[in-house]
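A single protein chain has been omitted; all remaining protein chains appear in their positions.
As written, the chain order gives the labels A and B, with residue 1 at the start of each chain.
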Amino acid sequence: MKHYHHPAWLHALFALSALAIVALVGLAIADEAGRPTKLEQRIVPALGLVERCEQCHATDSHPGDWLTHHPVERFGCTPCHGGQGLGITKEEAHEAALDWERPLFSPLEREAACGRCHGGDEVPGAPNLSRGRHAFRERGCSGCHEVPGEPEPDLAPDLDGLAAKLDPAWVRAWLTDPAVLLPSHAMPRFALTADQIEVLVAFLFTRPAPSLPAVPEDSGDADRGKQAIARRRCATCHVLEGRGGVFAPSLDQAGVKIQKPWFFAYLQNVHALRPRSRMPGFTLPAGEAADMVAYAAEQLVPDTPEMPWSKFDTPVQSERAPEGHALFVKLGCRGCHRVEGLPPLKRTSVPLGNMGDKRAFDLPHQNFIDHVPDVPTWIHFKLWEPRGFDLPEAKPSSMPSYAHLGPDETFALGIAVASLHAAPLPSAYVRPARTASQALPAGETGRLVERFRCLACHRVLGSGGDISRVPLDGEGARTKPEWVASFLKEPLTLRMNQAERMPVLGIEEVDARRLAGWIDVTLGDDRIPPAPPPTEAERDAGAALYGARGCPQCHVVAGQGTMMKAPVLDGAGARLRFDYVLAMLRDGPAVVPARRHPDARLPEAEARAISAWVMSLPGRVEHAPAPQ
Amino acid sequence: MDAKPRRSFLFAVGCAALGLSAVEALWSTFRFAQARVSYGPPLKWKLGDPKSYTEGVPIYAAEPRVYVLRNSAGLRAMSASCTHLGCTVRAEGEGYVCPCHGSRYDEEGKVVGGPAPAALLFYRLAVDGRGRLEVDLGEAVPPAEHLHGA
Partner (left out) sequence: MRNTLKNLPRHIYASIFRVGWPADERASIKAMVSSITLHIHAPKIRPGSLGFRASWALGLLSVVALGLLLLTGIYLMFYYIPHPDVAYRTMKDIGYVVPLGRLTRDLHRWAAHGMVITVTLHMLRVFLVGGHKPPREANWVVGVLLWVMTLALSFTGYLLPWDQLAFWAITVGSNMIAAVPWIGPGARELLLGDRIVGESALLRFYVLHCVAIPAVMFALVGFHLFRVRKDGGLIVSEHELPHARHADDGPKLIPAWPHLVYREVAVGLFATALLLAISVAAHAPLEPEADPTRTPNPAKAPWYFLGVQELAHYHAFWGGVFVPAAFVLGLMALPYLDREVRAPGRYFPRERWLACTLFVTLLSFFAAVTVVGTLFRGPGWAFTFWPY
């Protein structure tokens, strides 16, 4: 080198480049020195998870007992919490980035994640998810939106024979806005145009309708009708004069809404006109039916002199029925309402089976300034304003608004829908919904259960409805069949401060005995062991103990009791079984159900004594229903 | 300073930097080869309720391949991997025997016969926040160390 002359810039280039390399690589090495050399990593091969959460988070301090049922070794962290398991800094793990679009789950998404594995609408620890799934079924969402495993909803009335039942004007008013006519209803407002309503009415009112005999003139008495309605307890399910249950359509305008011949025929044989209705198969005598019809004509009418729908009173344009038929199918009315002879349901709305796999920003957002944070919130907004996400020039959606459900329910629905995933799960992780037991009655008993729609209100052996909260499982071990039969014929309340709700279905003696027998044999309870029958000595001892243990605080015997909240115990021996009373007092209601009984847990001797005394009480169980 | 020494200085600086960067490259390669995570089987294993391990009976835990021993002093976890060539030793009589080449160990894991070169290892035991026993195969401990109070 000594003999050669190199320009200065060359030396500078060489030296500076080399220095730059040293500096830059040194920078990277220095950065590396600040990082831990070994990271905590958890691999869950069954789910394909690789997670480094435990580098920063100690699982031992996880709140609640979630990890008892979901050990980290089996579930990892990200299935419930989201985020990027591979990340090693807080930003990488928690935030959304260009290469990781699912940041840490919001609380809503976390609850929706429970539904990834847990099926059914009773998921422990996930109340909103359960509520949302229940609402999904109750609101008939699967009538328009396909969800694998969800059957077609069966909530809305059949629309056959409308020409005999309803007034076209009323139907027009109803289709324009159901809320104007009846505040409590399940049908949402579909924002139909007048022309669409016209063709639908044309279609529905040109369907074949039965010809029904007219109600005999002056055959019904309104006052008698009112008593009959009170006695039958129609208000348990129907709203009448502003009060009642919301499980069935409101009857507030039944007098003008429903044509009399139809009403008359319906009450005499419900299932003849509406074989699939949830309403029990009442077969009222003609006189009673006529009374009720008279009462309805007089009292169940709107307050205004003129009908709110009189402006819709125009003739039906029957020539447009085919248009109405097409529209009926196109709009998806078929999803909730059955009409004879229509093709099988073909849902045209967005299938929801993979909503949980979508990210919030995959969903339409055009009208929003900020992005909706997660899928449940997006669904909540969509339910409130279905057109809110559409561009002005977009095709108008036929989805109605569900704002009337309230935010709690719409968020719950959002969580429920966001829990639907299409991606398969390893079978070891799937927790299907509890399937209904197969032990429900068949044969004649089964026909009775069908006819009286017991399962519309009661839940038995895992299937049924929740209108009645009385648990019937194990009823056979608690009560005696004679009493059950008499109850079925004439349901009477046992508590002085409560009114009986079960409708008087008109069950014949022999049918009531059959049903009671089935309950006695089938609905046993493993928690109630057989016990030796009571002795006289025990009965005598029980008399004093009854008072000493504070039972009269709540219970009523021969009209005596302090707060009178608990069932009357007169005639308990004819109603209850000794084994049950003993087990309840001895083992406590946590073991043996008596829903509101305090946890007495008496010693065996005392429990036997009090039970013996209670079983010996004379008298019949008889109480008139308390006034409304 | 006249021209020539300045340029040689730059050249020398450059050469030194180049040498330093070669060292950095070697060091980087060495570090690059050691990832911060392992995809092999885990080192920590849960062994269930400590109370379920009774005194005097060595209980074998298959996945971490250890025997859990309880005596009056407490609990220990002894490796079941023979120090000869790694076969799993069997508890036999008072001690342990390796089925592969006949190495024999006493109840403390010390070699009493056969080709094994060293005593069986003991690993650290601990009780985690949920009361479960946990063995850490990355932490070898002396045979005298027991887990007390579990």
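As a convention for this text, a residue touches a chain if its C-beta (ideal position, glycine included) is under 8 Å from a C-beta of that chain, and two chains touch if they have at least 3 such contacts.
Just so we're clear, the structure is a prediction, and the values are computed from it rather than from any experiment.
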- Chain not shown, its touching partners among those shown: A, B
- Message: Tell me which of A:Leu27, A:Val180 or A:Ala558 is the one touching the absent chain.
- Response: A:Leu27
- Which subunit B residues touch the hidden chain? 18, 28-29, 31-37
- Message: Which parts of subunit A face the unshown chain closely enough to count as touching?
- Response: 1-7, 10, 13-14, 16-18, 20-21, 24-25, 27-29, 32, 35, 39, 48, 50, 52, 86-88, 92, 98-101, 362
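Following the convention adopted for this analysis, only the chains that are shown with their structure count from here on.
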- Starting from the mean Cα coordinates of subunit A and subunit B, work out the distance between those two points in Å. 55
- Query: Mind pulling up the subunit A residues that touch subunit B in the complex?
  - Reply: 1, 6, 8, 11-12, 14-15, 17-19, 21-22, 25-26, 28-29, 32, 35-39, 41-43, 50, 52, 58-61, 67-68, 73, 88
- Query: What residues of subunit B sit close enough to touch subunit A in their complex?
  - Reply: 3, 6-8, 10-11, 13-15, 17-18, 20-21, 24-25, 27-28, 31, 34, 36-39, 42, 46, 128-130
